[in-house]
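Yeah, one chain of the complex is gone here, protein chain that is, but the others are all in their spots.
And now, subunit A:
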């Protein structure tokens, strides 16, 4: 399912901002210091030091803005989930069905048996996620190095020039197809069910033809926005919607104790996978940073999409610095210039052929604006400092919303518990982003928020609720 692959990248990364920042604060250099690779022209040491201070200032200055850029979508996702849970009873009804990943049932006789079953369920689920992440990372890392960028569909042509990679090509296509199919499932099937339940709740009659038209349009536009190009806000809205749908599915089909244990276990897993030197997610992020690529844009919510687009663009045309590419270097701030010896598989013959077939691949301001529907009053985003964004994996959205959704579904303290979990998660996210600004590398976004969320859920439900209830009964105010 989509969640497993999404969980593979449920970490916060600022890899793009890092590379972007280097380029923007030193306009005199037209080379970018890639992670782990020294630039071919070594700068004087003084310049590097002052440049680092400047970098830190800029990072912290825009830190608050980045936090809000993530607060808003996380809040929206939670609001959607809570609103659905409170109004549509379908998602809180337990009709006995469970996911295949959690085979053990929780309606056992003894508490001990129930605890054991839920622990086994959580173990299996985390195991499945771990295995899928490992598969993803292995395929991503050990494919043929001469081949670059897996973001656009016509990369397939390039892959066939290298015989050793045709085999790997199948696997990469499998990953892409798997992502594609899971998004398809979410956007069509699950949203159809969702819409159906909403109509049932509000007793709205609708014919199948209208429904088909609505779902078809919703789904197709969603697939285009997520997997290809689309207006930024629309893409963000779709990512929020699919995260909310996924969270609702989890809330419905995971039994009580299993759900809480999975939340706890996955934050531990996230911590280990991102921070341990041999952790799969860390390897994934570092590999992506080394190759200066994006990681599966369908799995990550990004607050800006400009540089993603440039990256995908420049990856095809800019990698061979010896080739006279008509691409304006100053326009594309992310131009990753590879070492001259390694042409990345872009033999001049091939590039010429591509240029001939597809036309000159220039990312001009106009084409970017057109595609992203930016307001024309705005300056070109690549030159604007404020357009550096921050990214959050969709798995994070899903688990945050799942926690808050469960709090609103099952807590007897009702809204107090929901509000407490909401504030706790936001504060956890704030702290994570603060750490991100300090350490400047990919960090797990789940541990702090989920820990705060769980602590506040159980504390509010068991301690605060009776207190507030008593106060409300007597109308005492604190």
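The rule we apply is simple: a contact is a pair of C-beta atoms (placed from the backbone, for glycine too) under 8 Å apart; a residue touches a chain by one contact, two chains touch by 3 or more; residues count from 1.
Operating definition for what follows: contacts and distances are computed from a predicted model.
Peer 1: Report the protein name recorded by UniProt for the chain absent from the figure; options are "Exportin-2", "Protein transport protein SEC23", "Gamma-secretase subunit APH-1" or "Protein YIPF".
Peer 2: The missing chain's protein name, per its UniProt entry, is "Gamma-secretase subunit APH-1".
Peer 1: For the chain left out of this view, which of A:107, A:256 or A:414 touches it?
Peer 2: Checking the options A:107, A:256 or A:414, the one contacting the hidden chain is A:414.
Peer 1: So which of A:122, A:283 or A:430 would be touching the chain we can't see?
Peer 2: Considering the complete complex, A:430 is the one touching the chain left out.
Peer 1: Of the residues in subunit A, which ones touch the absent chain?
Peer 2: 56-57, 60-61, 64-65, 67-68, 71, 413-416, 419-420, 423-424, 426-427, 430, 456, 459-460, 462-464, 466-468, 470-472, 474-478
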